[in-house]
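A protein chain is absent from this complex, but the other protein chains hold their places.
On to subunit A.
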Amino acid sequence: MKKSVFLGTLAATALLAGYASAATLDDVKARGELNCGVNTGLVGFAAPDANGNWQGFDVAICKAVAAAVLGDATKIKYVPTTSETRFTALASGEIDVLARNTTWTFSRDTDLAFTFTGVNYYDGQGFMVKKDLGVTSAKELDGATVCIQTGTTTELNLADFFKVNNMSYQPVAIQTNAEGEQQFLAGACDAYTTDASGLAATRAAFASPDDYIILPEIISKEPLGPLVRQGDDQWADINRWVLNALVAAEEYGVTSANVEELSKGTDNPEINRMLGNEGDLGAMIGLDKDWAKRAVSASGNYGEIFAATIGESTPIGLARGLNAQWTQGGLLYSPPFR
């Protein structure tokens, strides 16, 4: 009897939780604040500055969503999450969206019951070595000692890569990125491996970056994107199309500088529809007409965000590569606004 009461309560709680999360948009609007899960600190992607303002590539996604939904890119509560806490924080409703360099994988999408709303950065695992090692390709790393962060997908990718190429390696287990850099600099390992974006940022921070090279091979696919809880399609749509709007804005030449002017009407009907001059796309996702305009004004279109946070003009200096528009040979391809 008592057990059944307990189970009943549990079921009711779960139902209630499911019901409440079915209207994330209403919750966010009522709260007047977007709870956005970000990394506790990843160079270029999410980091607080000396005044505690969060900045970075992933943070810009939070700002665009908040601008589209609430009309104010500052109405965000940033919830720093670790790789252990991120999924529980999202599943339990503590955060509305997780924008934390999270790889889109099959099991995360299905088994963990999340919905990835797109890809904001196509990453992949690479290697960095000392230049005087004389290695120019990852295929020459047979017998090398490799610094590798334990408990991550990179560890598994590394094992796969060396197995496929019939090579042996000696792993040097490290806990954090900072520790890995320290070990690599101290010569504890021949090669350091992590996501290519992380390697670039790490190398940029070395005292003498020119003594180190990043090998050309990328050994894994790491599509990083924002994600939301499964079961609230409207909220997922909003997040998906905010990201698409940022990508499309770059394709059509809509920038934070000219968005105000273009929203008054152009001769490109696609831009007009996106910025709310023609039709009413916003109503279909529960927002007003200007949602995309505000999203782009928050920190610019995809290209502007990339250039300001991780692009070639920043110390991190990442090239667009796979993250260029499809018209430029990259993978960014927004479905039409129609």
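Brief remarks follow.
Note that a contact is a pair of C-beta atoms (placed from the backbone, for glycine too) under 8 Å apart; a residue touches a chain by one contact, two chains touch by 3 or more; residues count from 1.
Heads up, the rule we're going with is that contacts and distances are computed from a predicted model.
For the chain that does not appear here, its UniProt entry gives the protein name "General L-amino acid transport system permease protein", which is one of "Sarcosine oxidase subunit beta family protein", "NADH-quinone oxidoreductase subunit F", "General L-amino acid transport system permease protein" or "Response regulator receiver domain-containing protein". Although one chain is not drawn, the whole complex shows that of A:182, A:258 or A:328 it is A:182 that touches it. Only one of A:48, A:231 or A:279 touches the chain withheld from this view, namely A:48.
Although one chain is not displayed, subunit A still touches it through residues 10, 13, 16-17, 20-21, 27, 39-44, 46-52, 77-82, 84-85, 88-89, 92-94, 176, 178, 181-182, 201-202, 204-207, 314-316.
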